[in-house]
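Every protein chain except one is present and positioned as in the full complex.
We just call them A and B in the order they show up, numbering each chain from 1.
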Amino acid sequence: MSEFTEAFGTAARLIAAGDPELVGIVLLSLRVSLSAVLLAAVLGLPLGALLALARFPGRTGIVVLLNAFMGFPPVIAGLVFYLLLSRAGPLGSWGLLFTPGAMIVAQCALVTPIIAALTRQLIEDLWLEYREQLKSLGASRLRAAFTLLWDARLSLGTAVLAGFGRASAEVGAIIIVGGNISGVTRTMTTAIALETSKGDLSLALGLGFVLLTLTLVVNGATQLASETLRRRAG
Amino acid sequence: MTRIFMWLLAAGFAATAHSAGARADEKFITVASTTSTENSGLFSYLLPAFTKATGIEVRIVAVGTGQALKLGERGDADVVFVHDREAELNFVAAGYGVGRREVMYNDFIIVGPKSDPAHVTGTADAVGAFKKIAAARAIFLSRGDLSGTNAEELRLWSDAGIDVKKDGQGWYRDTGSGMGATLNTAAGIGGYTLADRGTWLSFKNRGDLAIVVEGDKRLFNQYGVMLVNPRLHPTVKVEWGQAFIDWLTAPAGQQTIAGYKINGEQLFFPNYKPPSS
Partner (left out) sequence: MHGTSSILPLRLEALSFVAGGQRLIDGITAALEAGPRTLILGPNGAGKSLLLRLCHGLIAPSEGRVLWGGRSLGEAWVRRRQAMVFQHPIVLRRSVRANVAYGLALVGVSRLERRKQAEEALAEVGLSTLADRPARALSGGERQRLALARAWALHPEVMLLDEPTASLDPAATRAVEKVIAAFDMAGTKIIMTTHDLGQARRLADDVLFLHKGRLLEHTPAQQFFTRAATAEARAYVAGELLW
């Protein structure tokens, strides 16, 4: 139990001292997770909305698949992308393996189903309400999809936050495709995994507290932003 | 709306592509090595000296020996630096690696609970100690991950004439993890395990564990370095990779290796011998 008190102390000291290695790790973590979530949102939001509005044979199957992929094991994603991005693999010539780019790609693949599945449900519910009015005004299904996405933006913000949570917390995928290389692909979660494997539990826990603080800050900022938007646009 | 969409998509791809492009003009090599070597802290000490001398950055991907060799096989690393002689020779024989050199050695130790239920403390003979542990059915943690350490452990069981698969029920535990994690488990449940001295010296969660057996020549852990075969993988950085291998086995590198100490104790013993022609 003394590890907890030690860890608090470690976390406080690391943050206060602005340890350059820690700063580098924090910035890389933010860069990877935020980029991954950005890409995942750009792909997942329209995908979810179009799936909500479209009707075609096999649609239910795709919905079930998408929902299931929300829980896709990160370590398998890591393995799959390693095989794809390896020099011996089909996309080896891209030279992405062991770079932050590979980590972004792998995390994007994990986060897109989360955002898409949640978006689909939100937009489908909204479509039930809005359908007649939008049809009456002459909106095409495509146009309606974007209208609904914009109207649901506050709820969708939470879906994107869920995606960010997944991205910033996972380690299984990025440790395989990134290689946990010091100064290059070492993020908070992979650093925590490393320190744990070295038996330095207080440092690992301390880094964990720093990561949690980071996550809280991001969520807090998002909540503030959404409340401001809500007041402005109702 | 579509415009914003397109800009965001572009930004996302830019962030990703930035990584790929940057690689081309940076001077670095990728070395696949093991978690135990990384965890010992050797690389933090050794690599800056190499980079200072040559201007080449070394990126270490630290995984289990099996995975490190796999990375070399698939051309994802330029150099492989591990400690499993048998596996390394097979690697070269299969054509995946070239120019293997023996660089240094450290040793393995058997650690266990201070209470020592199998009464192995002080035994100089590692095989004998393993026999005692099996006889006492004392808890033994194995890494079970095809690492160099794991390979050594399995050789000792084999030499002791013990089939852990058949007779290990109840006391032989397979953690399937790295050295640090296995030591964590051993400390947690009071079991024996085979560890490399490097990881042990820098391991901070010892709990009730202590060294029970050391010094047996069988526990000799030889490190070898190889260049990934450029004929198989043309993208291997031959010049810089070879520079690393050359430096490690030159007096400068060998002396630096000997200079690495934890609590005043030397961890690795350089032993490169140029081939006598």
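Criterion: a contact is a pair of C-beta atoms (placed from the backbone, for glycine too) under 8 Å apart; a residue touches a chain by one contact, two chains touch by 3 or more.
Remember, it's a predicted structure, so these values are computed and weren't measured experimentally.
The hidden chain, counted over the whole complex, makes contact with A.
Looking at A:F8, A:F72, A:Y130 or A:F209, the residue that reaches the missing chain in the full complex is A:Y130.
Which of A:A139, A:A169 or A:L214 touches the hidden chain is settled by the complete complex: it is A:A139. The chain that is not drawn here is touched, among residues A:E3, A:E124 or A:D151, by A:D151.
Residues of subunit A in contact with the chain left out of this view: 129-130, 132-139, 143, 147, 150-154, 232-234.
Keep in mind that, in the parts below, only the chains that are shown with their structure count from here on.
One finds 32 Å separating the Cα centroids of subunit A and subunit B. Taken together, the subunit A residues at the contact with subunit B in this complex read 31, 35, 38-39, 41-42, 46, 86-89, 92, 94-102, 104-105, 108, 146, 150, 179-182, 184, 194, 196-201. Interface residues of subunit B facing subunit A in the complex, by the touch rule stated above, are 1-2, 5, 8-9, 11-13, 15-20, 22-24, 30, 35, 38-39, 44, 59-63, 73-76, 177-181, 183-184, 187, 199, 202-206, 233, 235.
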